[in-house]
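With one protein chain removed, the remaining protein chains of the complex are shown where they sit.
On to chain A.
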């Protein structure tokens, strides 16, 4: 287990500050990082080293909490505590601000692009989730304001292939939304976590959703369509979601992020105990009641809380992480033999 997660490189990405989030571009060649220093940095390789290719220092007045690349890779969205979301267009080596999305009453906590590239979602401490439509002329329009959560919304993520949106909240729940007759509605609420849900990740097929929480567990939820074989009840035409697995006893503090590798199915977590863990599903386990084993555990991956883990979308086993210590680290993960 010790050798399954090997450190490749460590970069002081946001010195004297904390690094909150990381995002790989769709091509897997660039890594965007953002932090408490209000900056966004773009990292790439030059030979064997990771170097900073660009810095975006104007644009936000407060912490940049999350960044997200558009599916085409030409745009980067940044969500900030200054209550705005900026959209940046990538030119040769630079980034130019295309527009600033305003409307949230306070800190924007997350931003995510739908796989189609035409929709964007943001969420905030103001308890709402906003859905934005973007047209060919780079015009952004808010098409829905969803007020389903009763508290601060921490994270939003889109389904890998459907126009289905998921959100995680301080109210301890996960909610799912879809478009119904020209409006967006909340179609499911996943209850079970006993404290703030910090992050979410869909599995490669989109049939399962992983959530991680301040309650120190990861929960795996499965979608059951109406008329399913397993006899899981659905109301009307909406699918039902059921918690099919809970990973507890592995993490000793809040789990801030979970990432599901779209290439290999490995599940990585970022924890407040400074560690990174990777879980693999047992190949012989029942799909309705899967079991996961701890495949790698880097105890002191960082010197402070790990805030984010992100799998490279093209290179299997390449994992990036970042921490309150301001550093970004790159790891090579290899599934241990016999697991």
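Please note the rule applied: contacts are C-beta pairs under 8 Å (C-beta built on N, C-alpha and C of every residue); 3 or more make two chains touch, one makes a residue touch a chain; residues count from 1.
One rule holds for everything that comes next: contacts and distances are computed from a predicted model.
Chemist: When you check the chain that is not on display against UniProt, which of "Dynein light chain roadblock", "Cytosolic iron-sulfur assembly component 2A", "Coatomer subunit epsilon" or "Small ribosomal subunit protein uS9m" does it turn out to be?
Modeler: This omitted chain is identified in its UniProt record as "Cytosolic iron-sulfur assembly component 2A".
Chemist: Which residue, A:63, A:217 or A:312, contacts the hidden chain when the whole complex is considered?
Modeler: Only one of A:63, A:217 or A:312 touches the chain omitted from view, namely A:63.
Chemist: Touching the absent chain in the whole complex: find that residue among A:14, A:104 or A:125.
Modeler: If we include the chain that is not displayed, A:125 is the one touching it.
Chemist: For the full complex, which residue in A:36, A:239 or A:317 touches the chain that was left out?
Modeler: A:36
Chemist: Among A:116, A:150 or A:195, which one is in touch with the chain left out?
Modeler: Here the residue in touch with the unshown chain is A:195.
Chemist: From the list A:14, A:39, A:90 or A:109, pick the residue that touches the absent chain.
Modeler: Once the missing chain is taken into account, the touching residue is A:109.
Chemist: Since one chain isn't shown, list which residues of chain A touch it in the complete complex.
Modeler: Within chain A, the residues that touch the unshown chain are 18, 36, 62-63, 65, 81, 106-107, 109, 125, 152, 154, 170, 195-196, 214, 252-253, 272-273, 303, 305, 324.
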